[in-house]
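After the structure tokens below, expect a handful of questions from me.
All protein chains but one are shown in place.
Each chain gets a letter, A, B and C, in the order it is written, and its residues are counted from 1.
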């Protein structure tokens, strides 16, 4: 049951994902205005603006909270600008949530937008010999897909997964995405399409790996009191039950982006729960909910195989059994545990600071029954999870 | 009077300011360990880590909260990484403060560190035609000192200030800084030194403009309950009365870094209170205090003339009368309103993400009576103020 | 497709007479020289540099802004002189010559706009409240020898002179 600490998502708005190369601010403005309209809140009424930063767009990207506040028109609001790689959106969510729960604001905007270059993500420019992200590219050529592939290979050799299992994730997600007007790729892929897809990082093919996209997402969140005044009832209101920005516990013994090596477990024993398990665990604890309560989940399918890992980290099945869930249709739209009913990153491509906020938009609409053509029936609890480079956990749980 | 909402600064630590070109993480570790020792808190007990980012040190700089958490040893803490240019430290303070007041943590670390290149601050690399910061450098060669100079020139032509008034600020601050072991420049300057100082941006000379430095600062903040358990009493505890991250209100009619133009006041009237006035005003409101209550203030003397502006923005005197305060010794150590008893940026040089946190360290020690040689007598209320590019206000008020 | 190929004669004429602005759409490159702002079609608010997509006023939902020429003349709000070459991306001449910058208030628009001051006019020649007007000069010459132009603030001709 939601308590008075469980804030309300009053409105959600997105700029559709795509690849146009426009200024990221343009996308953000569209999302901000859509979210305000959805919430029926005037921009002047927003007391706190939490921006999720982008690091490839110069100064305006580093100060996203300020950039969007100025673009919408300065109102004297308090602001924050957060960066946590792929988890930036969740960190911005938590920033706004804490400000409200601390009593500094009643209603806030959380916003992120990005515009992205073509091809693999490369590190930021310049020679920075002490930056682990620079080192892994320069010394090893260890791209993001290479890290995804190391985990995919483990699944094959240790759990018996097949590359066809991975492809099934894309088939499932692309099918759901066809009906999503905010998705970039609205084409249904089949297993046959994979044969012609070039291998990028063995065993992963181009179709296994998510693209980089332009896009923007914003949500308006507020106290239950504020929502009550606005809506007249909290019946059907989407509540924020948990936001987890968990970091690893030493020693972190699973090789994670962008690290060249794990911590050592020779002197200090590894924690009971691995990093990715702990992200979900902490969110469940905060919400007082468990995997059995989740109606639908949005997880980061940066690679197809990675989605299978998330099933296990989320407790949807024991470790090593993720492939069974996609094979049996459990995680498909219409299955018992629909995952990425939005179409996932397979259909969107990733717009880094916007993506975790977009997950919240999608879940909000699912819980409100507004996801025409890709609606999860009777959705009551939605969960979004992902992970950013450098130990950034990100998990949000919503419920009606 | 402090209330239970007024958190406690339990410990403060710095790495002395200087110019060694080491990795910024090395400096931060020293400050973090010093702050923990000062607070007598174990690293494992820190529940939230708020990092202030640096944007010239690659990925680790963008995720300062994560970088310092990993460097100190992952503990599974929740984290944030904030960027707001010169106001980054205050935004990180408010991030940690809100998390605690929202009930997500009882004790948190706020930390920032930087290492800086020589010379003027230049924009981040690459051709970014839509970035206002890139534009002002490329199209006009409008450096930071040029903006400082525009304001200094106004003071001369409109208020009747002289360049000697500006120099007096440096004379005053450099004198105080001699006794500060964390200051970089511990040399007392005289008016005679100014004659030999080259003009950088007329009317400002090199000695009028603050240098860029390496440095780090960290504070441990906690709930009054946590402090009570630790200290046995709240008598003499340094309380956080206000943190303001105020943005401008449209139209912003004063030309501010890095803008090429102000907003227009032709259709929408300018707000009663200008941006810089509003930063202090909001902090006073939050604290329930006024300028008359302030025992000592740390203000950003990025240029000498700028310190005079702050006197007026802080309500220490009416607009245009700032120079009188420095002439009459009112703001000197021993005066009625000591400003920059630490030595200010004149003695430190600026280490961007660390500076606003360093201001809090300095005020904490002043309020605790630990500022040997530059102690403000009977200091009860301390105020720190600054402003970051792109509309970032930053004001913190502490009291015992 | 023939029609789309420019006449080489015309092309040469254009490249020799047209001034390439260092930034697109901020000012006119032929007389009368003016800065170009954007005006919200909803509330009439003007903004410089010009922008699109969203009115800068927090009370206006306007998303359409159209280019609008700004007043050619204004009054100096403040000024300074750069004595050291600014860092890149500024393209500094070598040897570097100090130059002035002025922030100028356009009364009708209620905007203060920063700009380089016309070459040769220094801080000592300026004062607050002085009337200046928009002119153009070369900001830098690129590696291909093409000049890139920028607006400047130039003291208005004294009354009675041409």
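Criterion: a contact is a pair of C-beta atoms (placed from the backbone, for glycine too) under 8 Å apart; a residue touches a chain by one contact, two chains touch by 3 or more.
Note that the coordinates shown come from a computational prediction; the quantities given were computed from them, not determined experimentally.
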Tell me the shown chains the invisible chain touches, ordered by label.
A, B
Touching the absent chain in the whole complex: find that residue among A:19, A:154, A:186 or A:273.
A:154
Would you mind spotting which of B:2, B:29, B:168 or B:376 touches the chain that isn't drawn?
B:29
Name every residue on chain B in touch with the hidden partner chain.
25-26, 29, 33, 43-44, 70-75
Touch rule applied to chain A and the missing chain gives residues 119-120, 122-123, 127, 129, 134-143, 146, 149-151, 153-154, 157-158, 198-204, 250-251, 253, 255, 259-268
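Everything that follows uses one rule, which is that only the chains that are shown with their structure count from here on.
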Based on mean C-alpha positions, I'd like to know which chain lies farthest from chain C.
A
So what's the Cα centroid distance for chain A and chain C, whole Å?
43
Go ahead and note the Å separation of the Cα centroids belonging to chain A and chain B.
34
Residue numbers of chain C (touch at least two other chains)
56-59
Contacts with 2+ other chains: residues of chain A
70, 73-75
